[in-house]
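Only one protein chain is missing; all other protein chains are in place.
Moving on to chain A:
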Amino acid sequence: MSEAVQAKAPVLSVEGLSIALPEGGDRPFAVENVSFEVKPNEVVCLVGESGSGKSMIAHAVLSLLPKSVNIAAGAVTVAGQDPAKLDRQALRRLRGGEAAMIFQEPLSSLNPLKRVGRQIEEMILTHQKPMPSAIEVHERVQQLLTQVGLPNPKLLEKSYPFELSGGQRQRVMIAMAMANRPALLVADEPTTALDVTTQRQILRLIDDLRRDRGMGVLLITHDFGVVADVADRVVVLRHGKVVEQGTVEEVLRSPKADYTRELIDAVPKARLDEIRRTAVHPTPLLEVIGLEKTFRVKRGLLQPPREVVAADGISLTLYEGETLAVVGESGSGKSTLGRMIMRLTEPDGGAIRFNGQDLRQLRGEALRQARKQLQIVFQDPFASLDPRQKVGDAIARGPMAFGTSRTEAMEQARKLLVRVGLNAVAADRYPHEFSGGQRQRICIARALALKPRVLIADEAVSALDVSVQAQVLALLAELRQEMKLAMIFITHDLRIAAEIADRVIVLQKGRIVEEGATADVFTAAQAAYTRELLDAIPGRDFFDQPGFASVTGALSTARMSS
């Protein structure tokens, strides 16, 4: 924040912006009286939970709001122009010219049927007058792909989006956005769909590009870790209103609003002082020995099938009442491990011992009885409940399959709903009537209805807002105590692992690269890969600064050494 930056005219200014929602919604305005600025060479983060209106603001900047919502008051000025007042031609020059945008899900944001090189070319051809020659355009595409750090641009420009990794796709999106040297980049949750290490690379890339070009960046995020890493200034939104704004130091170190403080506190900190140690019960409940699984993905006729190793001799032990976190990036095989233990996916080799029996040998009724004691909660609470089945039925169906009478099972379902923090009348409603967090509570109630001894949570809180995430984690911790549950907590988020687990296993490409008590793994990681993952935790440097813990009262105890 130098004086020079302060002096420059903002590339984006939003003044008193109100966006009206269609009538009959839960509130009249998606966004109400929001004002902030983005100056050149500045990263401003718009932070809030889902429904806070942050994405609406991002879309208003390029006049990309859906038809059903309108700007009711206020103005947006991008590089001196109000996109809402421009004619079509001028608006098109603004979009992709002075201001470019990237989105959360890079796969769906790219046309699946067009080579990525062509998609970038299109951006150049649309905006550059006079029209550059084919050779110039091609050179420019190569140059852009190189600038965003993509290897082998020649091969890459000929690829289709589905042939690239998530990180590569987002780099392509960024290359496309950069094509016409925009003064403003709007990035709507650009790293939310990416792995933690990829997230760090993409954030660094955005940061480097804005420094190189003096570009203003409006970054929409729900993650205070990301804010701490890249933001110059922060705007905190709640229910469409600005709760507070200021420099990153001001807002993160001394938040004025209670809501901001809550959000910051809800960020899992991966801090030693918070890490729990449970006396481990000596009897192993579940033992996995040398589990192996290779997926063969068919390709063209001539090509041999691609082999993806999901489990390469995984062994682990889960003790009674213990929580074991399995962490790793996407493709590390962590979800497959959970599915294999449940026998939803058949392993190629190895053994799974549960309660003295080898689960892999069990068939028919014996398997059914064993499965009852192993339950799973999936990541997506929207997809994992049957939309046409009442919540009560969804929960009661399990016990009924094991001979409980319907009345009794429904009674139990109501009790469970109350236990997970919902109302008993929820039993008679359908899943779509609930929010994401509430649905995940329903999924947990469903899993617990069979009184399992092992609960596998596969990214069970990843789809939730940070404050809801904290509530669900707290619920799981309580239930674990109460029901003496052993839990396998599969997650890509090391902060969550640190918060909930007794022990941690780090998976990379189907192998265990590190295993140990949570505290040991987080303070003295042995494997280079673990250290890489730990370093990539967004906001880690910031939240680990000595000054930080003393400022926020809730986190005042000794901090972990970094």
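Convention: a residue touches a chain if its C-beta (ideal position, glycine included) is under 8 Å from a C-beta of that chain, and two chains touch if they have at least 3 such contacts; residues count from 1.
To be clear about the criterion, contacts and distances are computed from a predicted model.
Per UniProt, the protein behind the absent chain is "Peptide/nickel transport system permease protein"; the candidates were "Hydantoinase/oxoprolinase family protein", "Anti-sigma-W factor RsiW", "Peptide/nickel transport system permease protein" or "Aspartyl/glutamyl-tRNA(Asn/Gln) amidotransferase subunit B".
Interface note for the absent chain: among A:L94, A:L337 or A:I512, the touching residue is A:L94.
Touch with the chain that is not drawn comes from one residue among A:S13, A:T126 or A:Q373, which is A:T126.
Summary of contacts with the chain left out: across A:A9, A:A73, A:M131 or A:L155, the touching residue is A:L155. Taking the whole complex into account, chain A touches the unshown chain at residues 62, 64, 88, 91-97, 100-101, 103, 105, 108-114, 122-123, 126-127, 155, 159-160, 162-164, 173, 176, 297-303.
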